[in-house]
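Heads up, one of the protein chains got dropped from this complex, but the rest are sitting where they should.
Let's turn to subunit A:
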């Protein structure tokens, strides 16, 4: 909530000219959700400090936003009034616009002069902590001093907070410092109080000119500044890097994607071999498999079901249902449903597919799922895939006993999966066979496993 700029360069009160603010006054500028005050705690020839103090109105912060449907408590009890965030950037551009734009009517020579400054920020939230803070400022030549704080000194077990009292020292023209703060304060916070659109790219280009393209963390800064909105970030990165070739995505992510795609392609291959024409994807998520199935005219009727309405909306969007010709549109249907509730809409399909679905249910609810799928929906073929817990040791980041996904309720070994699947097959009159999925390890099997059930009664 407080930004102080101190200089000891004689005469230090030149800072008042640079900032275009009189040291003896308290001045106030209006912001969208409150105001900011500028005052000088110290103003002598030997040392001069200008303070920019945010005065965010906590009530207006909530009432002003106008979208009445988002009722999260975090809106009401939040840290925004007390930190340096995008509100601080807004305050800088309001209060110190002249200085940041490099204009100084009375002493124009100061504008481009590198001056030793000490910057204080109270407090700066940094998502990623001190290392990231240093990663942002040190490459630009700042001397960084950080005071970290416990979340609650009464409960040290809760660990460190993400708030820091930060002191930065550097000798630079003031306008450069202001521009760098303008960009980097919200980047540290990794949040914005306003809608981020294309205009943000222009701001980033303008304020980042001359320092951002050489910054080793420019990608991260760009992404965070644009709130991780992928298309915006990509566009901005292209502008910043001009001729440089964009690096490919990180490898682990790519592997993960590959495994999932492989699973889906395998499922489609099996469905094609089985020569089925109607398929129910029970737990379709965002509809990746649905789109793969749509490509093949063999599949005449495709049903996608998921319990998550949000996922279905995305699936709907990705399938582009409303833009398909009627013949195509009639092939596919998306419904919200749950595998723990009997559902007539699932009846009458040649094949039912559950790709990485069962592990998202509590084991005690599996009994219901078995009945819903094998007794009531009862397709001629059922394909179920789930992760193979034995393979988890291959993932370096996974600690023993933990799951690959936060929402997994269990992860089974091959033996566990087979025992379950064999039991289900025997109970409901199916014949089951198994195969590993993904890059296969001799002793551990594949990262994922698949059971193919064929109705025998």
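FYI, contacts are C-beta pairs under 8 Å (C-beta built on N, C-alpha and C of every residue); 3 or more make two chains touch, one makes a residue touch a chain; residues count from 1.
Rule of thumb we're sticking to: contacts and distances are computed from a predicted model.
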Taking the list "Polynucleotide kinase-phosphatase", "Oligopeptide transport system permease protein", "Dihydroorotase" or "ABC transporter ATP-binding protein", the UniProt entry for the undisplayed chain gives the protein name "Polynucleotide kinase-phosphatase"
Of the residues listed, A:26, A:114 or A:426, which one is in contact with the missing chain? A:26
Among A:11, A:41 or A:141, which one is in touch with the chain left out? A:41
Which residue from A:144, A:267, A:293 or A:372 sits in contact with the chain not drawn here? A:372
Subunit A residues that touch the omitted chain in the full complex: 1-2, 4, 23-26, 37, 39-43, 49, 51, 53, 55, 58-59, 63, 68-69, 71-74, 76-79, 81-83, 120, 122-123, 125, 149-152, 154-155, 157-158, 161-163, 165, 307-309, 336-344, 360-362, 364-365, 367-368, 371-372, 375-376, 407
